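With one protein chain withheld, the remaining protein chains of the complex are depicted in position.
After this line comes chain A, so read on.
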Amino acid sequence: MSILLKNIIRFILLLLIQVFVLNEILLHQLVSPYLYMLFILALPFNLPRPALMFLGLLMGLALDMFMNTDGMHAAACVFIAYLRPFVINILSPQGGFETTQKTPSMTSMGVSQFLIYAAILVFLHHTVYFLLEVFGLGNPLYLIMKIVFSTLASLFLIVLYELLFFSKK
């Protein structure tokens, strides 16, 4: 399957999972997991940065459309799309990843590297999103707990998704 087709399918699949499965789950006030930004995490390594940001904007606006959050998800997505190349640069070994696969995943980056990569970006995404959602620092403890617990839940889902779809080489 070509990378373009794969990403289009992933875009739609993640959007549907997020809207119709994850948004329906009410775990706790502090835990609201998000999986859709895996689309941005899993875009090909060699994609130029403007393209990354525009795709991030597109994904964010698509979800905003469903969740009535007017631009909050889009802002968070553009933010992590912009920072993604920095994080990859920091984490990549000398001379870049030995890429037989062209996209970041557990197999191409290694489990621990991928986990750190995902954790950093998911944490940044949640920080931006929840800051905009709560809008204000009136209750910092609540905000921090919400960011931390939601990040953990989202990471768990990302690992599950990766194990489901990328277990084989």
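The rule is simple: a contact is a pair of C-beta atoms (placed from the backbone, for glycine too) under 8 Å apart; a residue touches a chain by one contact, two chains touch by 3 or more; residues count from 1.
Following the convention adopted for this analysis, contacts and distances are computed from a predicted model.
The chain not displayed here is annotated in its UniProt record as "Cell shape-determining protein MreC", chosen from "Aspartyl/glutamyl-tRNA(Asn/Gln) amidotransferase subunit B", "Heme ABC exporter ATP-binding protein CcmA", "ABC transporter permease" or "Cell shape-determining protein MreC".
Listed residues A:Leu57, A:Leu91, A:Ala119 or A:Val148: the one in touch with the omitted chain is A:Leu57.
Contact with the omitted chain, checked across A:Asn23, A:Ser92 or A:Gln113, is made by A:Asn23.
Residues of chain A in contact with the chain left out of this view: 19-20, 23, 26, 29, 32, 49-50, 53-54, 57, 60-61, 64-68, 70-72, 74-75, 78-79, 82, 132-134.
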